[in-house]
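Before anything else, here's the structure in question.
Note that one protein chain is taken out, while the other chains of the complex remain in position.
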């Protein structure tokens, strides 16, 4: 306990944002599921790039451009190894959303035919729902949606039923950004593969928070975002199994992604460059690589267990409040550090706004997951989410903030 | 003359990169057409964002997130006004390449039919060529390519001929990244509109270097990249005429770009958010806005005239060398500060490599414009390009470097 | 500022909104939502001779949004359509008794007026 808090104090010193006051109070940042904060190591890595070797990659023969290219490719290798992939299996994208769209556009358009089945789940972020919905509409394919249980777990029977339809693609999230639910990615991936489908994993909420290896999981594609894992905005990644990437048509076209273009004829570049059209976000990749180093130095096992501890503590306090509804599983083995809740008779916006007056930053709304909201029949929820720089004091501040909400709205 | 050089000295002090030594020599950076350098003002704006208000936009009610949202939207207004557009007509993209692909995927897929004609030119960067080629292939439409003259200008007769075919789309570059040619965007746009086509302008090489107003030009779409105009990598923009953006289907789908998603039904968000799926590159937009402020403080008229002066000086020296072939128009009224050349019997790589030993950074290769290379029957060219931080000394260093190339390869 | 938002006026109208429900014979009707927040408002109006004879709303939203809808419907009853189409953020803030509002919360406060205007425009189109 004490040990943890000292660790967190040490970590916080690496994050300049925590010297900011929020509404005149110490910043209690409980919105890392939306975007994380950046440590000084990442900020400096980006600045160093600007100041020392800023130049375009892959095309320059001068020293500085060679350095930039090297740094960019080193970043790729480093980030790839962090998720258990080979460098050539990691395509840099803007964010998880673009990564998922890439799969839907490139693999999807090339492989899905009329009448085919695409499976996603009720638990998905819009980014892992809409690309499949559009693909299905365009191809006259069927979109099937796996149900979730009242507890907030994927419904096993519903999954089985959908797999029996012989789907082409099954897309599901590793960890839910609303319910916190952590799905058994490895187990599901195996069932998906056995059913003969391509398995697409949304790792946006898992890669930042626990050890994740695509090789171990056995998925075909995985998307993630840098800004949720201490990295810069504007950079994310798509893991794709090499054979699949090889066989796929390109998505965006332009500079960098071709070998030869003549007016009549085009030869695409090798994987992964085939999917990186135009000048990439080099500084973003370098910043994300530094973020990965930071996480590695903490150890992803520590990250997971630290968040588990905070989540357990928060849940134990929140379930005591009869006027507070908490969504998602209560067992911390099955969930990550994302807690969505509502206070009876108070809209989530108002919860967030009142917490802000106490310096506590949480999110409210539908969290880009309206199907989940529909499932629970609520228009919105407040959401607190934890990361490496949070501690029990933050949890206690949250609970006190909720008391204030109840006072203002005279909730019993 | 002297005035200019003092200006440049002052400008250079804002760019930390110029304290770098390249191969032990003062860095002579002549590769801004690939990517520009960043002034300390931009670097600091990005760092300030990280340190003071880093949070996700549009979804947070707490103070910091409101600040980030405000800064992001202020950046949009500022950059939009810089190109003569309204804020809601500016979609943030990763780069010019993504912007052009967005038009080809969204407007193109919705409007181009079998047998339609799409026009582009021999002068284009692959980013303004391949998206149209793919669209044409997919839709069984015809891709027609406007020729260029030996001098490196768009061939007026060829353009007329293509316009007579009644094209749906005409895509052309404002300024060539190989030949330096500046096209009369306004005049061509008028002819394109008169022919009933949609006019797509590639502003990647014009927006950084001269005053550009989409309203004045009258194009329907324009693409540009932040990293070529003192801004960060990973951020660029698409201008689109409001009515067109309104009517277009979305391109990438996911968070931020919808109003409501239920399993059966989706309502898209308003323009421009409809086209910005997922977490945007907020810090990139803020950095680019600062870059725009920097350019504005110099004045785009000054930027253009400064580069004109350098280009005229460089051309006057280079045409004297009989063993040096320069491509593109020689009249500086018709061209920007990009000079592609070859030294007889020496491959462009070797030119670049030898210049690097003198601390001079130029680019060599096909510059992602292979059709231009084909047009002149050359496999590659060396390219020097100027920007605000270059001066006559840099031009002289280039000429001296070329002398060394000739010595090493014993060129007469 | 934020604490201001939760004064009695707003809380009262949130807990007990006026004109909440449906109209018998609306001449115009419109529904819209705020992206990224889940506020949804529907307005139903009955216009006669260019005057708002009656107006009711339904929806879900935060205190600011619901209070704004409640106060707005009270305010516009009997008003000329033209007058209502001219209303803007200052008018809504005045109704709510607020001096200023942050951009995100402004979206909540302004949704009812936006939807009301659309319902009036629809009404006119049909007429």
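Labels A, B and C are assigned to the chains in the order they are written; within every chain, residues are numbered from 1.
Here, a contact is a pair of C-beta atoms (placed from the backbone, for glycine too) under 8 Å apart; a residue touches a chain by one contact, two chains touch by 3 or more.
On a predicted model such as this, the values are computed, not experimentally measured, just so you know.
Asks: Who does the absent chain touch among those shown?
Replies: When the full complex is considered, the omitted chain touches A, B.
Asks: Touching the absent chain in the whole complex: find that residue among A:37, A:54 or A:69.
Replies: That would be A:69, which touches the missing chain.
Asks: Among A:33, A:46, A:61 or A:217, which residue is in touch with the absent chain?
Replies: If we include the chain that is not displayed, A:61 is the one touching it.
Asks: In the complete assembly, which of B:23, B:41 or B:323 touches the absent chain?
Replies: B:23
Asks: For chain B, which residues touch the unseen chain?
Replies: Answer for chain B: residues 23, 345-350, 353-354, 356-357, 364-366, 368, 373, 379-380, 408-409 touch the chain left out.
Asks: Which parts of chain A face the unshown chain closely enough to count as touching?
Replies: Per the touch rule, chain A residues meeting the hidden chain are 58-61, 63, 65-66, 69-70, 73, 256, 258-260, 267, 269-270, 273.
Here, only the chains that are shown with their structure count from here on.
Asks: Looking at which chains touch which, would you call it a line, ring, star, complete or other?
Replies: Graph shape, chains as nodes and touching pairs as edges: complete.
Asks: Between A-C and B-C, which chain pair shares more contacting C-beta pairs?
Replies: Ranking A-C and B-C by C-beta contacts puts A-C first.
Asks: Could you please state the distance in Å, as a whole number, between where the Cα atoms of chain A are centred and where those of chain B are centred?
Replies: 31
Asks: Cα centroid separation between chain A and chain C, in whole Å?
Replies: 37
Asks: Can you check how far apart chain B and chain C are, centre to centre, with Cα atoms defining each centre and the answer in Å?
Replies: Chain B and chain C have C-alpha centres separated by 45 Å.
Asks: I need the residues of chain B touching at least two other chains; which ones are they?
Replies: Only 59-61, 63, 65, 256, 258, 260 qualify.
Asks: Multi-chain contacts only, two chains or more: what residues does chain C have there?
Replies: As it turns out, chain C has residues touching two or more other chains at 36-37, 105.
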